[in-house]
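Below: one structure in structure tokens.
Every protein chain except one is present and positioned as in the full complex.
Order as written gives the chain letters A, B, C, D, E, F and G; numbering starts at 1 within each chain.
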Amino acid sequence: MLEEILKQVAAGQLSPEEAQQQLATFENLGFAKVDHHRKKRQGFPEVIFGEGKEASHIIDISRAMLSKGDNIFITRMEKGKADTVIAALPEFQYDEVSRTMFLKNNEFEQTFNGYIAIVCAGTSDLPVAEEAAKTAEACGIEVRRFYDVGVAGIHRLFAHIDEIREATVSVVIAGMEGALPSVVGGLVAHPIIAVPTSVGYGANFHGLSALLTMLNSCASGISVVNIDNGFGGGYNAVLIHQIANRSI
Amino acid sequence: MLEEILKQVAAGQLSPEEAQQQLATFENLGFAKVDHHRKKRQGFPEVIFGEGKEASHIIDISRAMLSKGDNIFITRMEKGKADTVIAALPEFQYDEVSRTMFLKNNEFEQTFNGYIAIVCAGTSDLPVAEEAAKTAEACGIEVRRFYDVGVAGIHRLFAHIDEIREATVSVVIAGMEGALPSVVGGLVAHPIIAVPTSVGYGANFHGLSALLTMLNSCASGISVVNIDNGFGGGYNAVLIHQIANRSI
Amino acid sequence: MLEEILKQVAAGQLSPEEAQQQLATFENLGFAKVDHHRKKRQGFPEVIFGEGKEASHIIDISRAMLSKGDNIFITRMEKGKADTVIAALPEFQYDEVSRTMFLKNNEFEQTFNGYIAIVCAGTSDLPVAEEAAKTAEACGIEVRRFYDVGVAGIHRLFAHIDEIREATVSVVIAGMEGALPSVVGGLVAHPIIAVPTSVGYGANFHGLSALLTMLNSCASGISVVNIDNGFGGGYNAVLIHQIANRSI
Amino acid sequence: MLEEILKQVAAGQLSPEEAQQQLATFENLGFAKVDHHRKKRQGFPEVIFGEGKEASHIIDISRAMLSKGDNIFITRMEKGKADTVIAALPEFQYDEVSRTMFLKNNEFEQTFNGYIAIVCAGTSDLPVAEEAAKTAEACGIEVRRFYDVGVAGIHRLFAHIDEIREATVSVVIAGMEGALPSVVGGLVAHPIIAVPTSVGYGANFHGLSALLTMLNSCASGISVVNIDNGFGGGYNAVLIHQIANRSI
Amino acid sequence: MLEEILKQVAAGQLSPEEAQQQLATFENLGFAKVDHHRKKRQGFPEVIFGEGKEASHIIDISRAMLSKGDNIFITRMEKGKADTVIAALPEFQYDEVSRTMFLKNNEFEQTFNGYIAIVCAGTSDLPVAEEAAKTAEACGIEVRRFYDVGVAGIHRLFAHIDEIREATVSVVIAGMEGALPSVVGGLVAHPIIAVPTSVGYGANFHGLSALLTMLNSCASGISVVNIDNGFGGGYNAVLIHQIANRSI
Amino acid sequence: MLEEILKQVAAGQLSPEEAQQQLATFENLGFAKVDHHRKKRQGFPEVIFGEGKEASHIIDISRAMLSKGDNIFITRMEKGKADTVIAALPEFQYDEVSRTMFLKNNEFEQTFNGYIAIVCAGTSDLPVAEEAAKTAEACGIEVRRFYDVGVAGIHRLFAHIDEIREATVSVVIAGMEGALPSVVGGLVAHPIIAVPTSVGYGANFHGLSALLTMLNSCASGISVVNIDNGFGGGYNAVLIHQIANRSI
Amino acid sequence: MLEEILKQVAAGQLSPEEAQQQLATFENLGFAKVDHHRKKRQGFPEVIFGEGKEASHIIDISRAMLSKGDNIFITRMEKGKADTVIAALPEFQYDEVSRTMFLKNNEFEQTFNGYIAIVCAGTSDLPVAEEAAKTAEACGIEVRRFYDVGVAGIHRLFAHIDEIREATVSVVIAGMEGALPSVVGGLVAHPIIAVPTSVGYGANFHGLSALLTMLNSCASGISVVNIDNGFGGGYNAVLIHQIANRSI
Partner (left out) sequence: MLEEILKQVAAGQLSPEEAQQQLATFENLGFAKVDHHRKKRQGFPEVIFGEGKEASHIIDISRAMLSKGDNIFITRMEKGKADTVIAALPEFQYDEVSRTMFLKNNEFEQTFNGYIAIVCAGTSDLPVAEEAAKTAEACGIEVRRFYDVGVAGIHRLFAHIDEIREATVSVVIAGMEGALPSVVGGLVAHPIIAVPTSVGYGANFHGLSALLTMLNSCASGISVVNIDNGFGGGYNAVLIHQIANRSI
């Protein structure tokens, strides 16, 4: 693109002033291009982190995005705030468990094969697991849910292990001692994104216990995101699933 | 015993001065009695924590014990120090892996049925596992070893699970993420003593990771001892195994 | 059981399809069997962790269990939620101190000899101590309570030490500096389950101080469960007490 | 496979005893199959964690693997120990920076397109970065190295950003404040495996600072492995790169 | 001043008693003089830390200060308390974002050239950033705000980097991973005061993550104040800006 | 006393049974004697830790104590609870700042010379300082208060240093960075009890910062109590002051 | 003293310049006076912290002190360094256990009644206990040692409790779980200085466990010094003992 501009200048098709402006724009947009291209190529939605933002603010941002034709996905939305947003933008659909909202403005631009496995230790980890699941679904990717399969009753996991093995990538969510990703990691051959949750009490220290467990896993192929970061778990899986769906 | 002394005083068989001395002795020994009784009843050895004690000191203590007819078990002995002790007391047998020494001065006073399972995640945890095993064996109790059955290859554990289930109690040792006790805890019906080890690196923080994992286990029936405390794990199991061998 | 199925197949008494289904079931139930057997053999109740579960959810689970004839024990129930459950299932009895509920649907299947000692440092530790006590009682095991016997007034402990010594196992609960298990551990010959509580302030760090004290105890025969985990303390004691009541 | 066996039993082609043995093997190998299949399909080497293993032990393991025709990759090998291994197995090649050894016994079974980017903040992080790089290369995957591009001189990163963008996945290694993955994460569209290193001093706390930074990254698409875990970083990238090379 | 007093005593112009009183005063005020001089020379306002002080108390202090002709700046004021103060002293102006109040009683005594750059990573960090900004403005110093320029979208920072470079000193505020000061520190030649915020969740540990990141920055010229200490960041910048405005 | 009992038995004045009972009592009271003697000798009040106790419980305890003629001192009482207690026992006097209550049932049994210095860094530390002061006053000991003399304006401390020096012992209370005890410790020759408070924010970590500062003080003669433990600070000073008032 | 100087100036007996110099000296010595007075009044030795100082440096400081007639006490001296110092100053006596040195240059200026109790949990804590004991003895104060009386065998403590009770003040030293001060604190009426030691392993965290235990003690009358700070424990006891020996 730089080469092109310079050639136009040399050819007199562009004045130095015009070129300078175009180059400035090019420079300014240089790194923004990334986000733009990603959406264009993938049909991924714009993502808003709802926590700490006021409903009115979210409505404004959403309207701006809608005018550009984006799908919109919002995380960490309390019900009350979600209701306010829906009153203004009734196309939004709110999911109470994951506390996420989705507005599907356009068809997904890409069709994906395969699915992501969302594996979760206990019922208390559900909000985080669902945040991961909804993130992937908002990108048009199929997820399969394997919930309440914690290590204290490991036969529950084995009942589903073949279906988990066929996934492209697993997001494994666990609180308490956080041992599930290690066990799954020993049973599957694909990458695992481990998400510690703050579920627990006492020496759990708000998820620190599960976090350390996952970082120290002796199984290979496990990487970890922040405590309760269901979105992060889901989004990492989306990026990997997308790679599995393109030819290089 | 107090009653007896008083009656002898009333009967003039004991002077008040003599009684006072006996009561003082009674009082002084009052709580020591526990240890004494325990040994007498069980044939348990005297245990010496070798770390930080000089060889000459250990030899002196051992000689005093031998004169009372005790079996002697020493933990945390480096090889060099052990050699010095053995030079003076050649009846000691040193085990390099567990860094323990045992001198069997007398036959075990009690015969035990059943066995304790020592379950261990990786080969690096062996020194701690063997410290637990040697502790139980020094009490005359059979142990069965199930080593290198960590959760990252959980089929190794399943190959032995029936034999583990038949134990009275399990000592489960693990470093790294320390998830093994949770998995075993979901598969057996007896109590589990979990021993975290300092094996690992980085965010393991010298065993803190495994310790927290075990304390937060969502499986029931698991209690935990200090990091690398193989003796503690073994000794707790011995106490439980002993209960299983007496009628109440 | 596997052998039997195969023989029936060989004998033509079972089609391969039927055998496969039975084996699948066998496999699915393989590890669940543990829990099932445990209950059958011991008359132990099903345990529900009430925290984070909604009343309606708990009612549904309870009804399913009742239909199978189980006794039901629920921990971590706030009064309001308990009231809702009792409105639907009036056979439940709620204990406000321990925040536990019990529904005794059937007689205990096993009669136990002996008792568990529940030893507790201060009156603020009562909720945790009672959670341990109620857990054991819901399994049909006698407990004896020794409360408010903390180390700062150690004569209170000594007044009861003989009765504590006669227990099969002690659950020792303490907050603040958590020193009680060490002192009891030096006075009794049976295993001790230590339960740190979050009672304290300042450098107590929500129970961390008591937890570390207990893990570092220089007395032998002490193992530790999570902070405030009265259920865990009680349940470990139940497993040990049960072993003391069977012949091996 | 289960179905097949049962049909053979029904057909009398297999005795119940033979079937039982085959099913046992099937069960035993059930989960081991994973590792086996992985190697077969990918030509990935067997990996040995060298730390804490004696040279003689490593030689024995290696010989056993060689007899099965495996490639062998060993991590965390000090030079002295490596020399001993090479004296016995001179086909090994030792890399002093990454402290890894590789023995290429067979050709890679799969040919991969594309490359993995190994991005590293400072020269002190090199050993970890090279461990990641050697891991990928031992799997037959091309890596491109972008070293010494830390955020304190961010123009160094920008000089290479286009080539990094074209990678399938990036492994981003940083010590000190660990900010590099956040910056790279804002500039590329593919998944990032972040590896904190223990490089630093003072309030770095042996890598804790970099670890927390990476877990808290506000850029999407970043997941984290343990401190100094170059192998883990590399291996996660390998799994992702492999997915990008197969059709689903 | 001491010399002067002594000469007056020698000259009989001052009695020893009077001198003693003056010296006492001199001594008592010796160190208070600092604050007084600072205000006199700079026109800096008196600063009140509002948190934990009652409205009535703040009104009293403010009235006392007003009678001395001071400007008054109050930090950490909740809206309700601010309203009470304004009801009594309506000249105060409250800023809801930064939770600060200012009462400009007199013209600034000094005119400053140049400006301070307030650079802030995300919109959630605004309250801290604005506390820093308002602190500088209450001292009569111009600030320029560069908000929402976090490292995950680094082109946003580059769009403004030239204007930031021209500042005397930068206050750089960031939560989450706190990487922004490192990046800015590599791009500007003036001192940077880094302010970590408690914005984040999970392994952020209430700002600890950002704090450690900033302390470990590999960029030179960065020093750090307490978590969420916007006032501290602003005040340090004021002291530096003031030095830049005087000749030495 | 033991001797006496035995002589009575020998003299037939006491039956063995009666003696046994008396010895049991002696034993039971053996250690309780301490508390009793302390009060008798010093006129110190009984102290109740109010936090976590219900008003009705406190009223019952108080009434029991009053019947024995004790003075009663209660710490950590919220206003509402105090009001309930006063409604039942109007002789109590509640102090809102220190959240303590005192009921002076009898004259102090001992008159003390000298005074304790209560030195406190900032106005926010007042509740803790006053808890220390009220503790000493409830023991009949004079205290002198030196408040708001923190190290950031050290001339305020120097104005009072001579009067502080004349105290028997100082209780020095500080939050934030907790540096005051070090400075006072360098200026006085008597023992200092340092009390860290949880006043502060950010990297203060609820008083941890001040606690560590005080433990690491390079001044001699400083010992430390728990965070916010004003009672502990005051009570340690009382014990020291009492020693200074008796002849040995 | 200030008054005097001023009067001399008024009387012409002192020039302003001379007065100024005297006042400067007065000011410089103003606070140093403390240390000087302390030594003069008490015959306390000068104390040198030996760690990190070179032998030659220590010899120089010692010589300077000797010329002023001081007794000298040095802590934290390794044997090798001590030998070098003794080669130069053979009057020093080195104690290997406590790693302290003492040179008694003059008789103690004060004679003390009573004694300090040094109470210590295990033999591994001896170096710290002896540092405390030697500190008090170097001040001319009698100490009585009660060693190896840890809480795991509490009868050992009870054998000596009466003699401990008669001390003016106790220094109680303990590592591992650090519970001893709490138990002693419930049995004696005098102040206790608690000294945590770094003796232990695993979750002891270099003394943190014992430190937290002591800070959280539920016994009254306990204050704490830094981990392994035997000197601090001894010196605090000395200050208290000295108060008990003077009339106020």
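The rule is short, and it goes like this: a contact is a pair of C-beta atoms (placed from the backbone, for glycine too) under 8 Å apart; a residue touches a chain by one contact, two chains touch by 3 or more.
Keep in mind that this is a model prediction, so the values were computed, not measured.
Novice: Name every shown chain in contact with the chain that has been left out of the document.
Specialist: Contacts of the omitted chain with visible chains: A, D, E, F, G.
Novice: With the missing chain put back, one of F:119, F:141 or F:203 would touch it. Which one?
Specialist: F:203
Novice: Which of D:15, D:110 or D:124 touches the chain that is not shown?
Specialist: In the complete complex, the chain left out is touched by residue D:124.
Novice: Identify the residue among A:15, A:56 or A:106 that touches the chain left out of the display.
Specialist: Residue touching the chain left out of view: A:15.
Novice: Taking the entire complex into account, which one of E:82, E:149, E:169 or E:210 touches the absent chain?
Specialist: Checking each option in E:82, E:149, E:169 or E:210, the one touching the absent chain turns out to be E:169.
Novice: For the full complex, which residue in F:55, F:85, F:118 or F:176 touches the chain that was left out?
Specialist: Counting the whole complex, the residue in contact with the absent chain is F:176.
Novice: Over the whole complex, note the residues of chain A touching the chain we left out.
Specialist: So the residues of chain A touching the missing chain come out as 2-3, 6-7, 9-10, 12, 15-16, 19-20, 23.
Novice: Give me the chain E residues in contact with the hidden chain, please.
Specialist: 31, 34, 37-38, 47, 113-114, 165, 168-169, 186-191, 193, 211, 215-216, 220-227, 231-232, 235-236, 239-240, 243-248
Novice: Could you please point out the chain F residues that touch the chain left off the display?
Specialist: 121-122, 150-154, 176-179, 182-183, 185-187, 200, 202-205, 208-210, 212-220
The rule is short, and it goes like this: only the chains that are shown with their structure count from here on.
Novice: Report back the single chain whose CA centre is most distant from the CA centre of chain C.
Specialist: Following the centroid criterion, the farthest chain would be E.
Novice: Sharing over half of the contact pairs with F-G by residue number is what counts; pick that pair out of B-C, A-C or E-G.
Specialist: Matching pair: B-C.
Novice: How many angstrom lie between the centres of chain E and chain F, each centre taken as the mean Cα position?
Specialist: Distance between chain centres, rounded to whole Å: 40 Å.
Novice: Between chain A and chain G, what is the separation of their C-alpha centroids in Å?
Specialist: 61
Novice: Return the distance between the CA-based centres of chain A and chain F, expressed in whole Å.
Specialist: 56
Novice: When you check chain E against every other chain, which residues touch at least two of them?
Specialist: 153-154, 202-204, 208
Novice: Give every touching pair of chains, nothing left out.
Specialist: Listed in label order, the chain pairs in contact are A-B, A-C, A-D, A-E, B-C, B-D, B-F, B-G, C-D, C-F, C-G, D-E, E-F, E-G, F-G.
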